[in-house]
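With one protein chain held back, the other chains of the complex are shown just where they sit.
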């Protein structure tokens, strides 16, 4: 038995989980219909795929949610996991699931996938026969992903950085890298049986004034870590920046450089797709305005020529949306994409050159770290602040980079911390903003900029 | 007494109208606050002005509508006139206004301005102290415009072509030209007293597959006719075509060529502004989708860098919107414009060159008509089909031009009728579409294309 | 089957009218299309003149009620009992319910009333009505 398989046996041996039948799972995946694989749909590339977020505690309510989504002609079903499962607190999930079932009231903010198990969940997923995307935010997602794959969920979101720095305070980063290596290995293994399992990185990060160069570097690095393990289908992503132009520039650069680095490191057979997240920051507490924001984001997603868009709902500022509200959001988005025609292809040479230079400088610094493996290089880079995510709750994150919006809504770096971007690039960033004179005013401006869509 | 003044005395002497006090009106306009003049707001050019449509039969309800609009932070108030007044059927308007007042039910699809009179209406307009735009569709708008100006309405929409070809079946076109000359003369006269009165043309026309070259020619021609009479502030306009790129191209060309012809004919002191109409064709019978369509249009209006946007409501497919619904639409649009930042400046050289060439060919043909005055040249051009508006109900319109959408939503000319566009341009248009093989299929495609937003 | 059609009143919405013309012809009718902006009297004159079986009125801009109230008198006056009177389109100012609209227009003398009904659905119902009748 391989080392990986031995590790797998340990992982799935958990008091909260029914016994895993790996052979049965393998044959299920081998014979699974192509429709369940998003990588299969990406191949057609005939339209921008629409995917909401959504997860309810009970099987019954989750099933009903999928039914609503199907009526709205959804492209990709989501399975969002509750925050206890995310932090491997299966005991709490179990307790709250029981309470939710008894009281017909939602005591969890997502679907506790591990608690329900793969046998149950697979019934639902094969019933609807649409690709399902696993949305979580889990540093140690090993058991979760085994359960997902067994269930027929063939797109796994996350990664050691993007599901750590925004989603955890104390979880040891080095462990996260190893746990995600496991995830990638398992995905790569199953990818050989049928269409490839798609891995997706989570570009929005903290959704709070993260500069595009940091997003792109993290996307590329997580992609490379997955490709190292044999993953063949990968989606890079980012969320609305707050400036249409910055979104377009980010898209152009991320497409170009993710391909560039994949090829450079010898993974030219990988299929790379682009996912665009609608505004991930604070939403207005007015549902009509939220609808407007959502639709504007749909238009931008089409303009940046994403392959998939992940959408929000008019309930965002209030709480987990009702299923009707969520399905309505899908229907609205599909309508806009259907009627929106004749999109121009836009470029901004100067902005793209600057962003590209920033990304390459940081990538150079990461790749030339003295460590022996890529994950250790990245680990060191985060620890030293070469990669630094604003507003990360994680203790290891440097938290030195400070950003602010310019008059056109672009996120600009005003304190580069340890980011190894050139003086020229940093000067370019600073030249775009009129910095308020006092520290208090800068803080007020940052608070104001966080609420750009309020 | 001048000839014009004598004509004016006759016009306002109408059994449905109270006596006009021209002296009092003149002094009112002279001393009117700048805020009432849209031309004053255009000067600042600090934002895209938002204007809905709206008119209710009774004074009370009209006042309440304005109150709702004010709460939504509106930029320009509309005064939309009912369809009887549009066709000078004041008797019917009076009867229906009375019924509306008695039964607290709307028996008119707009505000019967002539019936209410300028003394009453002015109270409302000075109370709100916002610029008001007169929206009608009247071939003979002489009495209506006198009443409007006396009321404090300092933007007059319409023109002899744009308010004729889409809005009338039998009204004699030559008369319309003379009646609109009257309107322009009166506007020009009052323009000398304070800020200029703004005249606006109605680019959407029938809102049904009208090719951009026809729209632009008509915009330029109506502008020139107004400038001839001394108008100093003019807005050209067009409505969403159905392709973002075609909107951008139309905007770039209309801006360039309206300025070009104004300068060429010696009116370089005129201020020209651009107005963008949200989709003017058939709306979906689903209010959520209508909201999406409206918001998409707002994004496009910002992209084409219009100076004013005229908006629709989610009730469009159903009937005259409630005031709350209308005000909500204003609020949503203002929100999107406030939060939408970083818009790229887009061009498409090839498309712009083609459209420019088409407009210039048609303008050349119009201007080189043998008649002595501009209006007669234009009159002849319409009669001969040099200017031809698809789906016009008017008997004089040639109705020979046939258009269809290409795969990107662009409106393309497949039968040029008598439009004097070059073979090269016509070939370009046709090269963009795959024409269905049979006549029936072409008709079905046209029906389908009319419903592009359904 | 002879059909007189057009848009009633000061209403100039012509697009539906063009489509109705095409659709009726496709269904084998002989169509007399008076176009937009047609008064009730003009319609009645045309029905008499052409000896039509059906008068199919459209209204889109919300005016119809004001114009059609007198139909019953004209119908009686000209003794047009055999002609089928149909109206369709958008039959009220503002949003309105079928349950209010349909009885109202029937009381004005229409046999069939299609408020915000899709054209083909309406014309199918009309054909059915004509069959049931004969």
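Labels for the chains are A, B and C, by order of writing; each one numbers its residues from 1.
Assume a contact is a pair of C-beta atoms (placed from the backbone, for glycine too) under 8 Å apart; a residue touches a chain by one contact, two chains touch by 3 or more.
Here the structure is a predicted model, which is why all the values come from computation and not from measurement.
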TODO: Name every displayed chain that the left-out chain is in contact with.
DONE: A
Task: Options A:166, A:242, A:284 or A:409, residue touching the unrepresented chain - done: A:166
Open item on the list: Please identify which residue in A:162, A:219, A:329 or A:392 touches the non-displayed chain.
Closed with: A:392
Open item on the list: From the list A:58, A:286 or A:322, pick the residue that touches the absent chain.
Closed with: A:322
Open item on the list: For review purposes, identify every residue of chain A that touches the missing chain, sorted by number.
Closed with: 83-84, 86-87, 89, 92, 95-96, 106-109, 166-170, 206, 208, 282, 285, 315, 318-322, 391-393, 443, 447, 450
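Everything that follows uses one rule, which is that only the chains that are shown with their structure count from here on.
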- [ ] Quickly list, by label, the chains bordering both chain A and chain B.
- [x] none
TODO: Identify the chain whose mean C-alpha position lies nearest to the mean of all protein C-alpha atoms shown.
DONE: B
Task: Chain at maximum distance from chain B, centres defined as averaged CA atoms - done: A
